[in-house]
Every structure is written in C-alpha cells, then in structure tokens.
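The complex is shown incomplete by one protein chain, all other protein chains being positioned as in the whole.
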Amino acid sequence: METFVITVLLTLLAIVTVAIIRQRNMYSVVILSSVYSFLMASVMLVLDAVDVAMTEASVGAGISTVILLATLYLTGTREYPTARGTGIPLFVSVVVGAALVWGTFELPAFGLADTVIHKHTAPLYIEMSQKHQMPPNIVTAVLADFRSFDTMGEVTVIFTAGIGVLMLLSGRRRRDEVEVVKVTESVETFGDDVADENEPDGPNGSAA
Amino acid sequence: MKFDVILRVGTKLILPFVLLFALYVQMHGDYGPGGGFQAGVIAAGMIILYAIIFGVRRAKEIAPQRVVEIMIPLGVLIYAGTGVVSMFLGSNFLDYSHFAHDQLHAHEWGIFIVELGVLVTVAGTMTAMFYAFSERGR
Partner (left out) sequence: MELLHVFAQHYNFFITIFLMVSGLYVVIARGNMVKKLIGLGLFQTSVYLIYLTPAKIIGGTPPIVDKAYTVYSNPLPHVLILTAIVVGVATLALGLALTVRIHEAYGTVEEDEIFAKEGEI
C-alpha cells in the first residue's frame, strides 16, 4: 500500500516538473513550484519523515513562494526564450541521467530493512536515546542533542544568509541614476530590444 | 486587498491560532514532529500573512524592523551561549548533562533552550528577508 501511494505521488511530481520546465509565465512557474513542494511534503510523509514533511510544507510551499512572488514583482514575470539552442543542455542532461540510472541498478530495493544504512549509526541513536532518557522524538534528540554542534553550524548559515540578504537589499536605492542610464541606453543602443518588448508577442520576435 | 472584508476578518480570526500552532510545534517538538525550524517558519508566516493583508507598515508596528534584525544574531548567541554555559558547568561544549540533577530534565532543558535559539534566528531571518524584499518594491 505504501509503495502504491508513493508511486502515484512520485508520478504526479514528475508531471508537475515537466509543467514547470515548459511554462514560460513565471507566476505560473512559482505557483507550480508551490504545488511541487506540497507533493514533495506528501512523499516525505509517506517515507516516514514527518519532521521533514512539516518543514517542507511550511518552508518550501510557504516562505519560498512568498519570496519568489516578491522577486517577480520587482523583476517582471515573463521568461523569454534564449538565443542558444537546447541541444547541448539536453545532451548533457540525458548523459548524466543515463549514467545515474546505470548506477541505480546496484542499489538495494526500496523499503528493505536489512540494508547497510540501517545497520550502522541509526540503531545506536535509537538505543542511546532510550538509554539516556532523551525525548521520544528521535529526530529532535539527534538534532538538538547528539549532533547539536552540527545544528549550530546550520543556524550560523541561516544567520549569514539573512545578513547577506539585508546587506544586498536594505541600502538606499539609486533610483535616479538607474533611470537616467536606462533612458539613454534605450534611446541610443537598445532601441531595437525595447521596441520588441513593447509588442504583445515580443518574446518570439526578439528570439529570432 | 485592503478593503476586502472577508480576507481582513478571516485573517484576524486565523492569526492567533497560527501563533498558537507555532508555539505548540515549538514546545511539543520533543514528543511529536516539530521543533525550532518549523516553529520559526510558521511564526514568520504569521507576520507575512498580516503584512500581505494589512500592509507592511502595520506589520512593522507589531514586529518592528529593529527587533526582527536583532533577533537574527540573538538566536545564534543563545545557541552558542548554551554551549559556553555547559562548558562552565564542567561538561563538554553543548553537552547538557549538568543542567539539572537527573538526565531526563537536563536533556529536556538543554534541548528546550537550544530550540529556542533556533526559533529566534529562523523567525527573525525569514521576517527580515520578507521586509527587505517588500521594502525594495516601494
């Protein structure tokens, strides 16, 4: 039953991924990536990772969607086709994918209890957390007690990323200068591009 | 969106329960799924919901920018400070065994304080990021 549910959810994930790749309206892409995060949270729930599912549902579908929408408000919502062809990226992706699939056949089947990953550290953590009277949730016990130093590093990374975002975005915006540069450029050197963008079906025109 | 009655009233009804759920996730993290990371994000989500419906200016009255920006390093300090305190009490860095007389309470206290640090940093960072992006759009 678990295998069936997870098969269906993973197939839906693949379909949403194809939609994300093909869609060129960035609003739709962001909403689809939110759908993707909720599906991923469901997959994690079936995989017994309840803490991770909760994190993915709140972070992936909540916060990152909001931040992506805020960015789209600032940068525009249309993705234009590139001048480069899709041949080389497709070739690289297919080769990498084929190599990974070839390596997959050596891996143990899904859901077995006697694989290597279940034999080394995990039983120790489960046994130790009961012996030392840790909290019943082993994930919390490992996160905040056994591997507390690790989590301190993660918190420091979040701190650093937050400081980086504040440094990049909180300074005074040099609006006038940017506007002046934009106007002169559009008149002198970028007249063609601007004209293309103003057309209703501009993207296709500018690509050709 | 400022004049939509259903959204405004609905948001006001939901907000306290979102905060309550964040605190539940934080405090109950020892016994069920949850912990500082999730609770911090849910608490930040409450502020972001308020800001989307009522405007960033009013959100900054309940969570001032200065407080949010202080929260980012404060959480890291709480976390690292726990380790330093445990060193002064005679055990290793971030080893909680000396926080109380018996092992059960010592580990509960250690995990509680450390998760509090995580909550403060994550909630502060996410809210500050949202403020930064929304301020840029003015």
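Residue numbering begins at 1 within each chain, and the chains themselves are lettered A and B in the order written.
Everything below uses one rule, namely that a contact is a pair of C-beta atoms (placed from the backbone, for glycine too) under 8 Å apart; a residue touches a chain by one contact, two chains touch by 3 or more.
As the structure is a computational prediction, the values presented were derived from the model and not from experiment.
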Practice task
Determine and list the chain A residues touching the chain excluded from the picture.
Solution key: 2-3, 6-7, 10-11, 13-14, 17-18, 20-21, 26, 29-30, 33, 36-37, 40, 43-44, 47-52, 55-56, 59-60, 63-64, 67-68, 71-72, 74-76, 79-84, 86, 88-90, 92-94, 96-97, 100-101, 104-105, 107-113, 115, 117-118, 121-122, 125-126, 129-130, 136-139, 142-143, 147, 150-151, 154, 157-158, 161-162, 164-165, 168-169, 173, 178, 182, 185, 189-190, 193
Completion exercise
Note that chain B touches the chain not displayed via residues 31-33, 35, 37, 41, 122, 125-126, 129, 132-133, 136
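The definition used in the following text is that only the chains that are shown with their structure count from here on.
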Exercise for the section: Could you tell me the distance, in whole angstrom, between the mean C-alpha positions of chain A and chain B? Expected result: 23
Fill in the blank from the handout: chain B contacts chain A in the complex at 25, 29-38, 41-42, 44-45, 48, 52, 69, 72-73, 75-76, 79-80, 83, 93-94, 96, 103-104, 107-108, 110-111, 114-115, 117-118, 121-122, 124-126, 128-130, 132-137
Practice task
Write out the stretch or stretches of chain A touching chain B in their complex.
Solution key: 50-51, 53-55, 58-59, 62-63, 66-67, 70-71, 73-74, 132-137, 139-141, 143-145, 148-149, 151-152, 155-156, 158-159, 161-163, 165-166, 168-170, 173
